[in-house]
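Here the complex is missing a single protein chain, while all its other protein chains stay put.
Now for chain A:
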Amino acid sequence: MDAQSLISISLRKIHNSRTQRGGIKLHKNLLVSYVLRNAKQLYMSEKYAEIYRMQQYEEVMTVCNEIQELNPLDLAEDLATAACSAAALALQNGELCKESDSAFFRSCCAEAYPVTDCDLSPLSAVQCNKTTVLDLDTHVVTTVESGCLYQDCCAVQCQGAQAPAKKRKYDFGYYATESEEVPDFTPCKRARFEDFYCPHSEQLDTSNISNLISIFGSGFTGLVSRQADSEFSLNGQFCSKQTLASLGAWTRAIVAF
């Protein structure tokens, strides 16, 4: 039984005792109040954990937007694994991340998880020597390539092979849909799905989105749908939250400058 049901049952008992024959039984009401306290403590701690997750989400959503613009090739395979695992784990085991301590949060979500479907785009064949970092203060994503430093937004696989320098933006279903010109050096807070290289399609390209899903693991279905299908959106939201959270944790671990 969950804390909330116990709380309502206990309150009902206390209420009923007022009309019971013989007057209020002090002993019984005292014992019921202990159950009430115990249930409330659990309920409050769960609520705090949820609030913490929301905060993480807000913070890391920003990070995610930046990360989205990264060339998937830049992502080390174990990062993808970590992201996949975080998404899946968080979906299934919400209670693991009850602690408000971010270190714990990071560790519990970053368990290794076998990813079966992380097939990267055709671009994966291309070799890259890049290190990507995110400055959490300015939210600027920086890629260091072969000693050169430049900022970019992540390129994303499209149907055609694309040069990494090309901009790609993704639109997550429940973000603003208005068109936005994103300059090179400003934070990409909102990823927009603009297919520069597929001019014939101005709508969501499901194949591109499915590739994105495979990078980040299952459960992103909710993110994909622009209509944000109600039965999936929650899953997707949680998934992305946890993914982002773990990514956020990852990015913090990077030496930022």
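In this text, a contact is a pair of C-beta atoms (placed from the backbone, for glycine too) under 8 Å apart; a residue touches a chain by one contact, two chains touch by 3 or more; residues count from 1.
Following the convention adopted for this analysis, contacts and distances are computed from a predicted model.
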item	value
Chain excluded from display, named as in UniProt, from "Geranylgeranyl transferase type-2 subunit alpha", "Dynein light chain roadblock", "Serine/threonine-protein phosphatase 2A 55 kDa regulatory subunit B" or "Proteasome maturation protein"	"Serine/threonine-protein phosphatase 2A 55 kDa regulatory subunit B"
Chain A, residues in touch with the chain not shown (by the definition above)	1, 6, 9, 13, 21-23, 25-28, 30-31, 34-35, 38-39, 42
